[in-house]
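Here the complex is missing a single protein chain, while all its other protein chains stay put.
When the chains are written out, they are named A, B and C in that same order, and each has its own residue count from 1.
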Amino acid sequence: MQAQMETVKRVENLPIGVGGAAPPERLFSRASHRNDTCIPVGPARIGAPNFVVIAGPCSVESRDQMMETADAVKNAGAGLLRGGAFKPRTSPYSFQGLGEEGLKLLAQARMRTGLPVITEVMDTSEIDLIEAYTDIIQVGARNVQNFSLLKKLGRTRKPVLLKRGLMTTLDEFLMSAEYVLASGNEQVILCERGIRTFETATRNTLDISAVLVLKERTHLPVIVDPSHAVGNRRYVGPLAKAALAVGADGIMIEVHAHPAQALCDGDQSLRPEELDRLMADLKLMAPLFGRLM
Amino acid sequence: MQAQMETVKRVENLPIGVGGAAPPERLFSRASHRNDTCIPVGPARIGAPNFVVIAGPCSVESRDQMMETADAVKNAGAGLLRGGAFKPRTSPYSFQGLGEEGLKLLAQARMRTGLPVITEVMDTSEIDLIEAYTDIIQVGARNVQNFSLLKKLGRTRKPVLLKRGLMTTLDEFLMSAEYVLASGNEQVILCERGIRTFETATRNTLDISAVLVLKERTHLPVIVDPSHAVGNRRYVGPLAKAALAVGADGIMIEVHAHPAQALCDGDQSLRPEELDRLMADLKLMAPLFGRLM
Amino acid sequence: MQAQMETVKRVENLPIGVGGAAPPERLFSRASHRNDTCIPVGPARIGAPNFVVIAGPCSVESRDQMMETADAVKNAGAGLLRGGAFKPRTSPYSFQGLGEEGLKLLAQARMRTGLPVITEVMDTSEIDLIEAYTDIIQVGARNVQNFSLLKKLGRTRKPVLLKRGLMTTLDEFLMSAEYVLASGNEQVILCERGIRTFETATRNTLDISAVLVLKERTHLPVIVDPSHAVGNRRYVGPLAKAALAVGADGIMIEVHAHPAQALCDGDQSLRPEELDRLMADLKLMAPLFGRLM
Partner (left out) sequence: MQAQMETVKRVENLPIGVGGAAPPERLFSRASHRNDTCIPVGPARIGAPNFVVIAGPCSVESRDQMMETADAVKNAGAGLLRGGAFKPRTSPYSFQGLGEEGLKLLAQARMRTGLPVITEVMDTSEIDLIEAYTDIIQVGARNVQNFSLLKKLGRTRKPVLLKRGLMTTLDEFLMSAEYVLASGNEQVILCERGIRTFETATRNTLDISAVLVLKERTHLPVIVDPSHAVGNRRYVGPLAKAALAVGADGIMIEVHAHPAQALCDGDQSLRPEELDRLMADLKLMAPLFGRLM
């Protein structure tokens, strides 16, 4: 802890690294923290031996959509509720999210279901606002090397779920986590969500081996987002099972009460009944892998 | 069958495609053959609802090595024995395999264990020789678009196991299978073995979603080779389980009685006791996924 | 112009895109603006038929380093001076830049040489500060889809140089430029700087064809950064010439008076005499390609 405090100081007092001193022990590494980190978030536990399911819509779109989907997530027995209020979209002309109005609906869904919630932050100027409404702050794939954002998230007290970028090596991914850890926030969750490769049959390529490499190198929880990785509802369930089989600490999946009407990512969103079935299957599998659900 | 015969004729009477006629129904597709193809190879069955385990050394190196490893594969309960006699190596100065001597040792291992065997062909000039010794003919990743080889293998009567290349799209992979099918051989097994991406933490990147895409598009059996995909013994077992969980029809893995002495791929070869443990785990899992082992 | 103003309004009044209206004409496209855009920056001109050379150190490190290098850039006849004050580094323990102190040194170098300067912004909170010191604001590869940053840069009056990300398709790249344009800033310069591929012999892979595709689709100036693309001083000169030959509107290269002492990217920085020679070669080539230097 003393060692970490010194690291933090070094990060804040720029410039660092100039002196050419040996790099400090990485805070993410098993060498600095042997046992699996388990992060409590309300009634949920993220980290081994638990297997957590985070589910919800891509975006918060309206009160009806959010509450109906939240109820479905709760009824299926998932542990946390996801929903985007600030949406990073490739085109400036696409739906950009409801902003604070979306955060309020998400908070209502939390009250209604008792599920902790997670939502994405896109800019340092939104951190305070989002922190006030959410239980976990998500950093999206496009911001995985937004170091200004990571440093400031290191000074919040909320857990940070960090998504791997489409072309982030695992070394880089861990160093991005280090930015948060070194700035003082020990609660970081890593999420593999598919990388960009030459193959176009799926939206991205789920790098399932990444779970193994990460679990070996770091004590931080590692979860998988199969929805964004493949972009196709039919493949989400089997990949979620593969994630459990390979040793992930959980999954994050998109669910929508009415996928055909979704403003984004409808094709990859499970219907409520599909989520029910998947949860049942995962619960059957979990004991074989020493996991609690 | 009549339709297929006509296709074959067209392939053999070059040039084809000149006339601009509509492309014939693809023989690999679910449209042409709705149900899963299951290929019997001696006592083994390759194809749903079976989950087959093919195991053995990267290369046949010596009588002792081959027999000791074959016994381990048999005792563990695997279904087929693999071993390379002609080895495609990046460098001309690396061990290139024992050639026909290796094939003879492989045949002896088959006699000793009763397990069907599989070995790789690298050139059209070796087909007759290899066909005489093996039960399944393997086409390696580097030859996945060696169309001369594929066409001639279409005229053998042995099943062909076709490995996906490091940068083969799934569309191209299926069209390579089509070369074999269209030349008259209906027994093709597809094998996902990792693709080349920017990530270097693993040898290649196992494209686990490929199993889902392939199983949807083709009736042919689809298996996974986790050993070559990751190149690291510690990751092979969890990936094998993920392959079963995602819906693959089997796995092909490297096993060596003494990995530290292996002439190639020692780092990724399981030890006999590791294979035993993996087989036990897979057998526990199989019923959950409706698989016979 | 009227059309653009309406677009801006739409972007600012979130949510947009909900109504499902047809996408507006893209502002980056040749359809909306047929002729090449040429952006004047002090005495420099960025855009066809000019071929601009932007040169300078990776980071501003000290007064001596900055002034010595700035003099070399000026003497070689380059058009603009680059230098980073806020540095996006993979590790939190690497030199992070001198911050405002670096901006001040950069401004002094501008005064001394008369060259306009360019420096990188990493976060929305730094825009005002950086805008006060620089002539062009650079968005680095890691922030190419930091949409919050792009929107706010759309409201500044300084030209924005947008670097392609390691994983950014050209479609995505153009849509990122559209974020700036649609928010009201018409001065955007695109920079190809290498993409991430499987090949590791060079730091990244310079996608030289990207220049052709971009020049066909957009009226915006397109330049090339060979230094980051290859990461090796010996290859920078030939790639700079290839950029001119293929039709780029300029290059941005790293130069350091004493590369061996550089705090970052020393291996890819040209020495002053190498820059002199390259400038001479480019000036000889330029007339053949209808370019002014």
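Here, contacts are C-beta pairs under 8 Å (C-beta built on N, C-alpha and C of every residue); 3 or more make two chains touch, one makes a residue touch a chain.
Predicted, not measured: the structure shown is a model, and the values here were computed from it.
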Touching residue (missing chain; options B:G47, B:G83 or B:G165): B:G165
Residue among C:L220, C:L239 or C:M279 touching the omitted chain: C:L239
Option from C:E25, C:D64, C:D171 or C:E273 whose C-beta touches the chain left out: C:D171
Omitted-chain contact residue, chosen from B:T37, B:T119, B:N146 or B:S209: B:N146
In chain C, positions touching the absent partner: 167, 169-171, 195, 197-202, 205-210, 212-213, 216, 229-230, 234-235, 238-239, 241-247, 281, 284-285, 288
Positions on chain A contacted by the hidden chain, ascending: 167, 196-198, 200
Residues of chain B (touch criterion as defined above) contacting the omitted chain: 10-11, 14-18, 23-24, 88-99, 122-126, 142-143, 145-149, 151, 165-167, 171-172, 175-176, 178-179, 182-183, 196, 263
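In this section, only the chains that are shown with their structure count from here on.
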Residues within chain C bordering two or more other chains: 196
